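Heads up: the structure comes next, in structure tokens.
Only one protein chain is missing from this complex, and each of the others stays in its spot.
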Amino acid sequence: MSDMTEIVKRISGVNPRKCMKCGKCSAACPAYDEMDYHPHQFVDMVENGRLEELMDSKGIYMCLSCFACLERCPRSVEPAKLIEAVRLAVVRQQDKNHLKPEQIPGLLDAELPQQAITSAFRKYRK
Amino acid sequence: MQELIKAKAVELLENGVCDRVLGWKAGEFFYDVTPAVFRSREEIEKDFVFGPFCGANMSKYLIAESRKEGKIAAFLKPCDTYSFQQLQKEHRIRRENVYAVGVQCEGMCDIDAMKAAGIKGILGADGDGGTLTVHTLYGDKSVERKTVLAERCKCCKSKKLLGCDEIIGGQGEELESNRFAQVEKLEAMTPDERFAFWRGELSRCIRCNACRNVCPACSCEKCVFDNPASGVENKAAANSFEENLFHVIRAFHVAGRCTDCGECSRVCPQHIPLHLLNRKFIKDINELYGDYQAGADMDTRPPLVNFQTDDPEPSVVHERGSEQ
Amino acid sequence: MQKIGVFVCWCGSNIAATVDVQAVSDALAKEPGVVFSTNYQYMCSQAGQDMIQDTIKEYGLTGVVVCSCSPRMHEATFRKTCEKAGLNPYMVEIANIREQCSWIHKDKETGTEKAIILGRAAIAKVHLNAPLTAGQSPVTKRALVIGGGIAGIQTALDIAEAGFPVDIVETKPTIGGKMTQIDKTFPTLDCAACILTPKMVDAAQNENINILSYSEVESVKGFVGNFTVTIRRKARYVDETKCTGCGLCTEKCPQKKVPNEFNLGLDNRRAIYIPFAQAVPKVATIDPNYCTMLKTGKCGVCSKVCTAGAIDYKQQDELIEREYGAIVAATGFNPISMDKFDEFAYSQSPDVVTSLEFERLMNAAGPTGGTLLRPSDGTHPHTLVFVQCVGSRCDGGEKGKPYCSKICCMYTAKHAMLTREKYPDTDVYVFYIDVRTPGKNFDEFYRRAVEEYGVHYIKGMVGKVVPENGKLKVQASDLLGGQQLHIDADMVVLAAAIEPDKSARPLATMLTASMDTNDFFTEAHPKLRPVESPTAGVFLSGACQGPKDIPDTVAQAGAAAAKVIGLLSKDQLTCNPCVANSNELMCNGCSACEKVCPYGAITYIDKDFRGPNRTTLRRRVAQVNPAVCQGCGACTVACPSGAMDLKGFSNAQIMAEVDAICK
Amino acid sequence: MQVNQEFKPTIVAFCCNWCSYAGADLSGTNRLQYPANVKIIRIPCSCRLNPMFILRAFQRGADGVILCGCHPGDCHYTTGNYYARRRMTLLFSMLDFLGIERERTRVEWVSAAEGAKFAATMNEFVETVTKLGENKRLEDLRCKS
Partner (left out) sequence: MKKCPVSQLDALFASVAARQKLYIPAGEAKTAAFQPWQEGMKLTDALNTVRSAKDLFFPQVENLVNFKVTGKQIEIIENRDPSEPFVVFGVRACDCRSFDILDKVFLCDPVDTYYKTRRENGVIMTLACTEPEETCFCTAFGIDPTDPAGDVSCWMDGENLYLRANTEKGETLLSELPMLSDGDAPAADKTVFDRLPLKNLPLDKFGGEHMMELFKYEKWAGLAESCLGCGACTFVCPTCQCYDIREFNTGDEIKRFRCWDSCMYSDFTLMSAGQPRPTQLERFRQRFMHKLVYYPSTHDGEFGCVGCGRCLQKCPISMNIVKVAKTLGEETT
């Protein structure tokens, strides 16, 4: 897992140690109430090896990537980049069937292009 | 180009902008051009030249010339202007006594490169553009212009004309050059190989001081190597130590001030690639302390009289070496 | 050729146990130039010193080498010994054969061999020593304090008390500085004006203090003990000697719409003004940017009402030149601009104020007469939100200052407490990252704000403030409570970071005093010389050296004064004779040495030299001021021609030591 | 007669007066041993060290040269060691570029309190240089008689 933490840090370019725990990111976050973990916690969890919990959390998909946290952070920690990296890390996981074939019929919708389903299936069935 | 420059020289002289003109004087052959001071229209019309063999860096002459009475007009190539500006930065040139005319440059040719191409008894050359027809004692030969360019011009760092009063031939740009390629090649060698390389090169040194005396950065009132009190003075290198000493100290003294004009290597009668020592310093400075081009501006503090509190430790040299 | 005496000390058995002292003195006796060589039990004893003195006289020694303990121990002793015997003290060299030889080697042969080599190196150096005389430079017994805030005033008062004349240069029309704008002071809650204004009056009345208000330093020349300073006395268009400070003009002036800087633009003043009631000097000043008379030539009301005839529209800036022995920088601080922090809506709502503005809103002499009212509508605020660390502790660069501004935690606690005390019906929230309260009675003060006055301290930051329907919607995080807070506030107060005054950087250049990247003055040593600049004769007082509260500022101001008094009480300064020396014949005038000199000891002059064939050449050459040079030698290596050398540690001397050691 | 005499390198240590020279004194006061081939030259500040002195030492037979000064930030003259650091870095790099063993030169920051560090540094440096053997690449044969 610590390798994963390194990868998340590397792809995000974020150094969580720069965080001084002021909470301005969470103060600025418009999606705060939707999240189980909040921006300042993302940073703390990556730094303190709680990446797995973060990856399992639904909260990471609540982040709107509005970059308010990134814009407001006095220490240039850039939590939004971190969360995007965590989402990528989730997507890139091997042997996790994020989309099972049996789910597909339920997702079918006349409005939805077939191509999107095909792509999603390719992408999330690893 | 030559005609434009000659006309400008005459104009400046006759308008009273200056009373002397520093330029190039024709020699016995088409290539042995000499820097000279012209004082009249007649002299200029008779002997003034500008061509592919006007390689000499004119800036150093301005140290003495700018301290004389009156004003001198000088024609400076891009690399000359870097030295010109660096010398002003060091308060060596009185700018008010100089009228600087920047002349754009397409790269200078090297007569030794022509000879190295196997051409003997060279009497003259003509032809514009890519190919030169060389007239020799043994008939005409043709040669690609770019193959006989001086080494330094093949990796020209900038065509920018700095701090001139006027420009002929248009302003140029800084160029992407691979001028550190040779330094990198040496760095990649083992210390033993490097030692052998430099011993081979420096053992040819005859301490003629041409490199020092032509160098615009080596403009000390009295050089330590001429000063009996300095402890390093000598007229000839008695052994390999003194050969190393001279070139290391010289490179160190110009470090952070050398504009990389390449004159040292041009004038070396023994063809020692002395510019590599200076480039090594420039490369180190760029890598360790941030990019710095001596002479590029008038304000930036030269790297050796400057510091950052978080500069790398000298052990970086050891560490860097051990990576190889 | 020198006549050198060698004296080898046994140091009891400290040296003699592992060094054969007889062998050392015998071996060194054979060195060229050595005319006498001996060893003795304790060279530093009276008998040992007498022996050295007798030998100097008997043998006519021109140099002395003592092989003994570290020069850090007894170099001064032996120098004095030799001086008493008529030998120049700088003709003495010490070979350290104790700390660097006998004490670290067990084998006697090894120790002896090394001691001989160390002795040889010292002899080789003495051969090249030259007698050095410590220079003297006179001291002008007058000090200049730049900045008339509490730091400058305190420094000036302390210097003046010791009997030395002091000039205070203040750029504003009055002295007093930031403290005049403060309402109450932490942690005692004294009224700032009550404790400051008496000091201002003291300064004005002290015979040794000369206040040059509405003035700026134009240039500084010279060096420690001998500064020449040009001061620009800005035209205030009022004759200071005639004005009685009655204030009639400031009431009659028809130009009423001038933002009042004393109240930070929260109200207006006239074009002719006295900044505040207790101003010192209490003299009116015309603001040329707003005065109709000065701008259009039509008006002249003030001139008509002034019974003292003090108004002078033709007044010009005046340059005066004064001599000083010491200079104190006390240029102070300013809150940073809030332009870059628009998330707090400072530019969008007048009800978002900085802490300094809040001071004025609470102050009885302020725009609201001491009643806390919202600047937007003049109503009484019920909910107040204080935001700490605005622009402090940032990542540097664009975002703000990298340092902690140090005073904000305390003044915010003060504001919160005062608000709750005066208006118990208010809700006060303080958002903090950390509460930093080191200092006597400071933490107790903060705890009182929480425990007694019920201020809500919330760990977290405010993310945004949105003005909406007369309220300020504050969105913030409560990290300990794990929630995002939404507060409808009436006022938001920002604890803006502080930064050095903009005038400090050009002043530092004039003084050749160094600064850090944040434009705070650098001290000569961060621990041991905290009130001195590395430039001799320049001292630091107050927040220009780093963020400070009033007690720290006053303490430092006194310390700086003590240093100044120490300097001014000397008639002559004795200079270290081991200083750099420029050989003008070889100097290129390139300025490399000047750039590396930490003390500004090197200047350049154009000088005529005899050239070949009866010509004269004018050259730019370096000059070292021996009174300022501290002898580090940085310049000697920066100099490519070797024109710069260091007395006592010359190139030749060091190379002679190298030769002797490597032989 | 011993045929294979142990090689004892000559080491010149330039020490700044305020920190490192005092550090060396302290290692003496604490009786911390280091080889006698280390000889110290006192200079006012590390920034006084001219590259010429280093080359001179090698010319005259030194096998290693070390510069000790105050830790960066602690210079008695505020900034001297910062300049020394740049100069030495570049000089050492140049010597390395010429193929001269980079282990023969060293800079170490030793405060007045670091007597133990001084002794340890010297021990280690002497060991390194002893392994390298005699200085051949920057020698002046005239001085080796």
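Some observations on this one:
Labels A, B, C and D are assigned to the chains in the order they are written; within every chain, residues are numbered from 1.
Here is the rule we go by: contacts are C-beta pairs under 8 Å (C-beta built on N, C-alpha and C of every residue); 3 or more make two chains touch, one makes a residue touch a chain.
Note that this is a predicted model, so its numbers are computed, not measured.
Seen in the complete assembly, the chain not on display touches B, C, D. Among the residues B:168, B:189 or B:214, only B:214 touches the chain that is left out of the figure. Of B:105, B:267, B:296 or B:317, it is B:267 that touches the chain left out of the display. One of B:5, B:56, B:87 or B:277 touches the chain omitted from the figure, and that residue is B:56. Contact residues of subunit D toward the unshown chain are 60, 142-143, 145. Although one chain is not displayed, its contacts with subunit B can still be listed: residues 27-29, 31-37, 56, 61, 112, 115-116, 118, 120-123, 136-138, 204, 206-210, 212-214, 226, 234-238, 263, 266-267, 269-271.
Residues of subunit C that touch the chain left out of the display are 30, 32, 612-613, 659-660, 662-663.
Please note the rule applied: only the chains that are shown with their structure count from here on.
The chain pair with the larger count of C-beta pairs in contact, out of B-D and B-C, is B-D.
With centres taken as mean C-alpha coordinates, the chain found closest to the middle of all protein C-alpha atoms is C. Averaging C-alpha coordinates per chain places the centre of subunit B 45 Å away from that of subunit C. Averaging C-alpha coordinates per chain places the centre of subunit A 57 Å away from that of subunit B. Shared contact sites, meaning residues of subunit C that touch two or more other chains, fall at 596, 638, 651, 655.
Residues of subunit D in contact with two or more other chains: 51-52, 56, 79, 83, 87. Pairwise chain contacts in this structure: A-C, B-C, B-D, C-D.
Chain contact summary for the complex, subunit C toward subunit A: residues 343, 389, 393-395, 399-400, 433, 459-464, 475-477, 479, 482, 484. In the complex of the two chains, the subunit C residues touching subunit D come out as 70-72, 96, 98-101, 103-106, 110-111, 113-114, 117-118, 121, 514, 522, 524-525, 534, 578, 596, 598, 630-634, 636-638, 646, 649, 651, 654-655, 657-659, 661-663.
Of all residues in subunit A, those touching subunit C in their complex are 18, 20-29, 32-33, 38, 40, 68, 72-76.
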